[in-house]
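One protein chain omitted, others in place.
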């Protein structure tokens, strides 16, 4: 497993009139976590796109346990438990400053050849970057 | 089952640099569909809140089949297949103008007493409004 | 002058914890008004882009008089008082259902050659479409 923690602060415009983070915002928070995990293994999502690979989302699951609130400093934990193959499965946990678990979820990304707009298997340079971080089996 | 179709047009700010609707936006589109379904059965989400009931989201699932694009006129089909009890389960299908199915998904809403901020069972006035639309069994 | 009215309903995710439409959202509402004005004169912003013209925003002004609220059915009035030349100046008024003026503002758009990414004067097909709607001077 690879895991990476990043933090972000809830913006006013991300709350709704219940005073909570709007439920649709967590997809964006997951994206922030995922992008920083990818950066932490020596890649960048931007450079992946520049190499002609798109990673559109295939499915999203979010489970809401407690509300995020304005000005909360959230920790986004992004986890990868499976090596990417035909898709890239990422999992998430979001905590507030009191270490309360607010939200869990997952995002499955596909790999697309950006120009031909067709699905492809994980490109070698991405698989290698993930494998390099992967805990060795004894 | 109750079903209700509503339409919306994709805004420029809802696309991302792939030229697709950003994946997090569909939660907002589901909300539009849900709010209009609720209006179609003689309630309004606004008045539900004014009666002291909040309906925070418990979980969200989105499956992305094809991308939505800028200026697409989307049809949001919202479906209720179960009477609300301790939660309200809603399902969604989003089509473009060519009747292509772009996205499917579901949202489970809880019922909360807004002032005490505790979960409650479905309020009678909501259950009755749903039941009034429910197809009679022979 | 050309003017065009379009309506939209405020979404839950567009409110903030004051219970008002978030102030940054009005830029998106102006965009909706502008896109529909352009459609009303026989063009579409989408087809303008497909013809290789981008219209990035040069400046934005918004004046907030009264708050928009969740579920308000807003009328976006978009006005063009000057023929487009090196830029396209558009003005806005947003009303709620009680005909209260909530917001006024303006957006100046540039014209860009999308491929060379350089500013250009208004393309002939856009100017002609606007002029065709322009009230004749006696």
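Just so it is clear, A, B and C label the chains in written order, and each chain counts residues from 1 on its own.
Keep in mind that, in the parts below, a residue touches a chain if its C-beta (ideal position, glycine included) is under 8 Å from a C-beta of that chain, and two chains touch if they have at least 3 such contacts.
It should be emphasised that the depicted structure is a prediction, and the values quoted were computed from it without experimental measurement.
**Student:** Quick one: say which of B:4, B:45 or B:70 touches the chain that got left out.
**Tutor:** Considering all chains, including the one not shown, the answer is B:70.
**Student:** For review purposes, identify every residue of chain A that touches the missing chain, sorted by number.
**Tutor:** 9, 11-13, 27-28, 31-32, 35, 44-46, 70-71
**Student:** Name every residue on chain C in touch with the hidden partner chain.
**Tutor:** 17-18, 20, 23-28, 31, 54, 56-64, 67
**Student:** Tell me which stretches of chain B touch the chain missing from the display.
**Tutor:** The list for chain B reads 12-13, 15-19, 22-25, 70.
As a working rule, only the chains that are shown with their structure count from here on.
**Student:** Call it same or different for chain B and chain C: same when shared residue numbers make up over half of all numbers used at their interface.
**Tutor:** Same: when the shared numbers are divided by all numbers used, the fraction is over half.
**Student:** Farthest chain from chain C, going by the mean of C-alpha atoms per chain?
**Tutor:** It is A.
**Student:** Any idea how many Å lie between the Cα centroids of chain A and chain B?
**Tutor:** Distance between chain centres: 25 Å.
**Student:** So how far apart, in whole Å, are chain A and chain C when each is placed at the average of its C-alpha atoms?
**Tutor:** Result: the chain centres lie 34 Å from each other.
**Student:** Whole-Å distance, chain B centre to chain C centre, using C-alpha means?
**Tutor:** Those two chain centres are 28 Å apart.
**Student:** Touching at least two other chains at once: which residues of chain B meet that condition?
**Tutor:** 27-28, 31 - these are the residues of chain B that touch more than one other chain.
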